[in-house]
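One structure below.
A single protein chain has been omitted from the complex, and every remaining protein chain is retained in its original position.
This part shows subunit A:
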Amino acid sequence: MTGLAVSQPVLVVEGLRTEFATGEGHPMVAVDGLSLYVRRGETLCIVGESGCGKSLTALSILRLLPRPYGRIGAGRVLLDGQDLVQVTEAEMRAVRGRAISMIFQEPMSSLNPVITIGRQIAETVMVHEGLDWADCMDRALAMLRQVRIPEPERRLQEYPHQLSGGMRQRVTIAMALACRPRLLLADEPTTALDVTIQAQILDLIRDLQAKTGTAVVLITHDLGVVAEMAERVLVMYAGTKVEEAGVEELFDNPTHPYTRGLMAAMPHLGGAGGGRRRLHEIEGVVPSLMARPAGCAFAPRCELATERCRREAPPLVGIGGTHSVACWVTAGEGVLA
């Protein structure tokens, strides 16, 4: 584990390898040897382009990989010390929605269209806490109040299509937090929403986190969201961790060429010339997981790549504090960069 933990982490993932069976013998590796941890009350952001394996990391933690092809090939997922990779499916069901909850990107499609909102929230409580139905509905109502949905009594009886996108995402948050989970996995929770609504939803998550002490793993491709929410950041590329640091350290001192590329691709106002400048883009595309290059996965798109980068994959090395990076070229620059 990296650094000195102040408090015991809620979740520790060690060497997670998620693979998909293919027709041709050897499986496709979507997440390769990923390690991470998150403490109580803390927010860890996982950043990366689509297809880098960040969503599959979350689904692996919950063991909800698409059947029958996806599976966890190696690694441990420790929730307060208990390895979730090893528990039975029934034990896993007791974890889902209770100890670990998840909210998804699309609030439009992630709620069941033919079941009332009240029932969808109350159902989680009933399954995990075995309360009377009336008590479960009371909890649902309390949760709708907590996520600040206006007229919660009426909303309880309504169906998802009667709510706006922002309201629906509030409902999924209410549903996820109904059993006071220790860990919340939020997979691009604001990507599908309008910008003004995005800020409201992020505020809501942060408020509820402060109240309940839930640890949050927030998956996003948006560095604006990272700056807003994260305490620590993990940058993923093609299924592997390429850089990890505290949020300020990462923004002050991005070290991996890919992280630097992401930062340069972010719009800025008031640059050096005071005006607008053309956004930098990272040339090329994320490599197909089927045809992963031999060395560093980023090498084909990297301006700094050397012969060694193309031959040998760089290990993750600490470069001071809790900052670590996997790059042959820039790791050596250390804090000088």
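Here are a few things to note about the model shown:
Going forward, a residue touches a chain if its C-beta (ideal position, glycine included) is under 8 Å from a C-beta of that chain, and two chains touch if they have at least 3 such contacts; residues count from 1.
We take it that contacts and distances are computed from a predicted model.
According to UniProt, the chain absent from the figure is "ABC transporter permease", selected among "Anti-sigma factor antagonist", "ABC transporter permease", "Glutamyl-tRNA(Gln) amidotransferase subunit A" or "ABC transmembrane type-1 domain-containing protein". Only one of A:R17, A:R39 or A:R98 touches the absent chain when the whole complex is considered: A:R98. Considering the full assembly, A:H128 is the residue among A:K54, A:H128 or A:H323 that touches the omitted chain.
The residue from A:S60, A:S110 or A:T330 that touches the chain not shown here is A:S110. Subunit A meets the missing chain through residues 62, 64, 68, 93-98, 101-102, 104, 106, 109-115, 123-124, 127-128, 159, 161, 172, 175.
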